[in-house]
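Please read through the structure below; I'll follow up with questions.
The complex appears here without one of its protein chains, the remainder shown in place.
Think of it as A, B and C in the order they're written, each chain with its own count starting at 1.
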Amino acid sequence: MKFYINATLAFAMLLCTAVVLAEPFVSGGAIGSQTDDGYNALGPVVVQPIEFPHNTHAGTMGINCMYCHTYARRSAVSGIPRLDKCMGCHNLIESVKDKPRIKQLFAYWEKKEAIPWLKVHDLPDFVRFNHERHIQRFYFKDGRPVREVCGYCHGDVASMTTARRVKALSMGWCISCHQKDHQESATNLKTSNGPNDCWQCHK
Amino acid sequence: MIDRRDDSDIEIERRFVPKAKDINEDIAWAQINKDVLRSMERPRPMYWVIFAASLALFGFGVFCEVYQYQTGLGVADLNNPQVWGLYIATFIFWIGMSHSGTLLSAILHIMHADWRKPIYRFAEAMTTFSLMTAGLFVLVHLGRVWQFYYVVAYPNERWTWPNFNSPLVWDATAIGTYLTSSIVFLYFGMIPDLAICRDTATGFRRKFYWFLSLGWQGTDRQWANFRVAYLTIACFLIPLAVSVHSIVATDFAVSQQPGWHITSFPPYFVAGALYSGCAAIITLFIILRYVFRFEEYMTMPILDKTCRLTFAIAMVWTYLNLIEYASVWYGNDVYAKETLIYRATGLYAPYWWAMNFLGSVVPFMLAFKSMRNNLTIMMVVSLLLNMGMWLERFMIISPTFAHGYYPWTWTSGWWPSWVQWGIVLGSFGWFSMLFMLFCKIFPTVSMYEVKEMVYHRSEARKARNL
Amino acid sequence: MSGSNTIDRRDFLRVLGISGAAATLAGCGNTAIESGVEKVQSYVQPEDFVVPGVGVYYASTCAQCGSGCGVMGRVREGRILKLEGNTHSVISGGKICALGQAAVQVHYNPDRLTTPLMREGGELKPTTWDKAMATLTARLGGESTLKGAQIAFLTGEVSGHQKALIGNFLDSFNSTHHVVYDALSTATGQAASKAVLGAAQPLLQIDKATLILSFGNDFLGAGVSPVHMAAQYARFRKAPRGTLIQIEPRMTLTGANADRWYALKPGTEGVFALGLAHALLEHGQFAKTVPAPIVAALKEYDKETVSGITGVHADAIPHVAGMLMEHTPSLVLSGPSAEGQVNGAQNAAAILLLNVILGNAGKTLQGQASHPFPQLIASAGSYAALTQLNNSMASGQCQALLIAGSNPIFSAPGFLPFAKSMEKVPFKVALVTQVDETAAQCDLVLPLHSPLEAFGSHVSSYQPRGVEIGIQQPLMEGLYPDTRAFGDIVLDLLRQREPKNYKAFPDYYAYLKLAITKARPVFKSKLSDDDFWEDALRSGVLQLDAAPTALKTNASVVVVSKPEKHVIDVRYPFYFVPSVRADLRDGRHANLPWLQESPDSLTTIVWDSWVEIHPSTAAEMQIREGDILEVQSASGSVRAKAYLFPGLQPDTVSMPLGQGHTAYGRYANGMGVNPFKILNPLFDAQTGELATHATRVVIKKTGEHELMVKDEGATNLQQGRKLVATVAADQAELAKETSHVVE
Partner (left out) sequence: MSLSNLIKNWSSLRVKRPYQDQYKNADYKWGMVIDLDSCTGCNACTTACYAENNLPVVGKESFSKGQAMHWLRIERYWGEGTELAQFPDHGAQFLPMMCQQCESAPCEVVCPVGATHHTPDGLNSQVYNRCIGSRYCSANCPYKVRYFNWWQYPERAWPNPLEKQLNPDVTVRSKGVMEKCTFCVQRLTAAKNQARTDGRRVADGEVTTACAQACPTSAITFGNMADSQSQVAKIWARQQVELASDKQDKKDEGLRGYRIFEELRTYPSVLYLERVRNSDA
């Protein structure tokens, strides 16, 4: 008889543990293993055609993310900067022209060929994510720092070379933020939260 | 220990049992054990033949399902508006089938109808297996069966819930609960018998029964607890069974289609369910009685009672059926009336008339004692009744789709593809396969309850004679 | 939906720096979050208005039919996704028909020809452009000695600078053999119109009419400029609501929208019209509109006689005449079913005579504005031109034949041995986007850019208001490396023929740009040449306000013969009316899946041919829907499923044109049958044009039966449900309604 009582108890405990363990998944899934560059990265290392140093541009130089990713404020996609934008600066920066990565850049420019960057934050095709809305809300309306705003989803890119996915980007993760009461702006204490309607994000 | 005698020995042992004779009150309890356990012995070749046939049928159903799964539901020749086809019709049929077990074991248990005792076990098994079959149809008919768990209400990282307004969610919940409960009920009622099996079995079987019999020793305390628990589950199961088919009925009654949007649907469905279940019990009764030589336990008076019960239910069903027609006919809903007329005169008219004939006229065979005493006729009648009940479900679904509100999508000739038929037939294979396995693993007649019955009867006789 | 900024299209395409092949299937490929799998679309040096993820609209002109509608193409990430109407265009008015939208499927068609084909050992085999051009140069280049009738250029309806270029090319051979063949040509009607109204294609001012009486004119469906007509029709239906009466043997889309529809025997339209004329002329007010001899001759057209011949109830004639008198101005139109007869021109003249009697000229009928560039206007196709070409080929006179935009092997009537005659031509070149039946018989097949990849200009023969030249510009980079623009190929040859004139033009783009900017003074533009050009590209049209001209009517040309009943050949008891679907037309669009799957408006049948038969006739012959019938004429027979169609004169059967292709790609091949092949060699007495509606047939049941593939369900009636409610015109107060027609 004891065996059965124990078994029942064990089963009940297992169930409870499962429910408790499930909780972390609600807010974004398990964190991946520690990587060499010190990130709790969720995505794999993506080898890009040019190992673009975000840390130099956004970190050391402190360039606004939207200087290059200029479409983020006016389109659903933030876009890769156009090649002539890279050239606009690098034509004038003599000091780094000999560096191999810059040479690669010049090679693409001369061929008039777009750099075949690979997508790092590639949402499923049925998702209608809109950069513009998020930038408008938090950067322009709320006036938060751009690195923070972009970082909500992209992590601290300014400390990476090529970008790496560090956030879950899963539906539960999105909703966990949409459910929060976000203050309208630094001075306005009114709060609002993200849309909860399926069709806002699903197409 | 189960002794292994040749088939020829069994033949010799066949005792003559007069047709009208009820269960022998003098029968030795050891004899009961022996007779019942004998049915669990090594199967005869015919068993394997039938089992293989069932397996093949089931295999074909699986093949059809795999094909449909990979290619898409288009292979079933479903279309707009014929979106459901045979799958839902057969689903309701199997759900209906499941109601008889509960009726016999729970309702009649509470009503102290002791004649149920030799036959309730297999009826309950039938309940469980037909529910398992019905559950398959829910999955088979889904467009994206791999996402079926979206129907289940569970906390998840997407923060989403099923739509609690939808009868399909009620369905999923009710059927899940009903299946669980009936498995528990079936198992619970078997524990004393499993202990008997444990005591006679050897080897692996002994271990198996040891595990399942939960340490049953037959002490007074165990019996007392057992009875309370059994009654509790029975009480729980009755409203559940009624609600399950009511909920299946709400799948239709809650929706807005002509011919479906009828308040009498829940009782109508419950009656239909009990009806087809009872008919199936007659079928299995005759088969088991013949195959396992249970003439002494599954006696003709029991069959007689079952048939009378079936007849009563058939009349209730007929009444509710007529109510349905009448409420549509005299109602204000012109569309529903049009659909009713379409059923009687349109493309599906032969099936509709056949359904009415089989469901309401054929059961009158059960009204005659001479018929009830003839096993062959009863076998045929019970099968016909079930065919009628299947047609009833088919008649609820297809004509409404073929002739609904919207004339543009009225279909002129819709017929299910071989894939649909394959899966429907496969479900019968699956059911009989499960049932055949059950017969060889578990006692199909409740030994302890037969003993009780015999005991109570002889006690009662004694009391009368005193 | 507004237009784009100024842009040099060619630069734009070059700097996009992306290939067209980077499109992904949404939803079906990627269903999870991925990293490092897909490439990002990025640009090298795009225009400022190009924003990834945002569609950009470019103006162009639709080349699907001759109407020349202005369209807007939605381009995203270098791919053309969808065509919309161009609001700048007078012709389209910002709207677009099904046919026009399907142009993207011409472009993306999986059966497009992507490399040149050359006949080697009796078979067409892929080859390179170098080889193809070498062959072409050898035969038709500077060294060519062909002259005059030895070379012919067969096209469909072509206009604008492409037409001018073809003319110039043929000029260099001293040839005038630009043969325009249009299987659905309205040459007969145009001739009659020219005679009676003084204009081959007068302006129809439908919106100004209060009553339209149409004899089989399908202006809403397969007529001329249907998008423009539809917009006019919408205004016609607003308060004060005009009334449309349609008289025809087989209901057209226009007939399906009529207030009153009359079925009459094919070919008797003229008789009916004269009956109406007779009824009208009995009233003194009209007496002076026609010469006395005609009035006298009309005496025989009393309503009983007319009714006896036409099969229309006798009361209909005074009734319609009364309606015509009650409602002014009115508009009387003739259509293919009246014109495609042996007395077609006579019929059309009799119909148009009603306009003269009713004084509609100048009110609802006007002459088109005079065009500053008449050489660019599409020339009307005719059957006569094709017969001439056929004879020239058969006699061995024609030595080289170029074909573009025409598929006579499919669309010429079966009795014309065009394919056989073609065999006698030693050098046949087809310029196509996709191989069709005619191209398959050629020696050299050159793959063209789709109209969405090429520059061009379109000048419709029907200019609804003022003058409009439609500019066609590439909406995306070429999909295939080995296709070329039609203009470029012809220009290449011209450069060899006349180097000194054409050396200045590196390509057709340069030619077109110069031609357009040269025309700048005509359009009184104050912009610089480049700005003018860019402005034209941006708006997609060049427009010139010009007043419509007056019509000079002439009633005396109408011949009023004695009313006679049709003599029925008992072997062929049924009239045969080929119907034209607004989308498939003569079959050149049967390769477009959207159009194949788009249910025919009246029968809702898809992907197939069918034989329409009146339900009462079908009941007599015990024919059910789906029974396979053999339709046999003196010239041949075809088999198709029967469809019971109430909009039909009961002695008539009808079949749609456009299906029955054998070598036109996966979407067209094997779908239905080609009724062109059973037309009888009957011609209009006056113009010599093919009488397409004059064939008579016999119907035989084959005993076979097949399921009809159609959208319609088991019923074609509303079954008492209020789905399409109809209200009598005098019950509806349209004048009070908020107008919501986009003017």
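Here is the rule we go by: a contact is a pair of C-beta atoms (placed from the backbone, for glycine too) under 8 Å apart; a residue touches a chain by one contact, two chains touch by 3 or more.
Only a predicted model underlies this, so the values are computations on that prediction, with no experimental measurement involved.
Visitor: What shown chains does the left-out chain touch?
Guide: Among the chains that are shown, those touched by the missing chain are A, B, C.
Visitor: Which listed residue, B:Asn24, B:Ser39, B:Asn156 or B:Ser360, touches the chain dropped from view?
Guide: Hidden-chain contact among the options goes to B:Asn156.
Visitor: Looking beyond the chains shown, say which of C:Ala63, C:Ala187 or C:Leu220 touches the absent one.
Guide: Per the contact definition at the top, the residue touching the missing chain is C:Leu220.
Visitor: Which chain B residues would touch the chain omitted from the figure, given the whole complex?
Guide: Chain B touches the chain not shown through residues 71-74, 77-84, 141-145, 147-148, 150-151, 155-156, 159-169, 171-172, 251, 254-257, 401, 404-406, 408-409, 411, 414.
Visitor: Which parts of chain C are in contact with the chain that was left out?
Guide: 1, 20-21, 23-28, 76-77, 79-85, 94-98, 101-102, 104-105, 108-110, 220-221, 226-227, 230-231, 233-234, 237, 241, 243-246, 251, 253-261, 263, 323, 479, 582-583, 593-599, 601-602, 604, 606-608, 615-616, 646-647, 666, 671, 707-709, 711-712, 716-734, 736-738, 740-742
Visitor: Considering the whole complex rather than only what is displayed, give the residues of chain A touching the chain that is not shown.
Guide: Touching the chain left out of view, chain A contributes residues 23, 26, 74, 76, 125-126, 128, 130, 132-133, 136, 179, 197-200, 202-203.
Assume only the chains that are shown with their structure count from here on.
Visitor: Between A-B and A-C, which chain pair is linked by more C-beta pairs in contact?
Guide: By the number of C-beta pairs in contact, the winner is A-C.
Visitor: Taking each chain's centre as its mean C-alpha position, how far apart are chain A and chain B in Å?
Guide: One centre to the other, that is 55 Å.
Visitor: So which stretches of chain C touch two or more other chains?
Guide: Residues of chain C never touch two or more of the other chains.
Visitor: Quick check on the complex: what are the chain B residues that touch chain C?
Guide: Touching chain C: residues 334, 338, 402-403, 405-412 of chain B.
Visitor: Can you list the residues on chain A that touch chain B in the complex?
Guide: So the residues of chain A in touch with chain B come to 1, 4, 19, 22, 25-29, 170-173, 175-176, 179.
Visitor: Touching residues of chain C toward chain B in the complex: what are they?
Guide: 712-715, 717-721, 723
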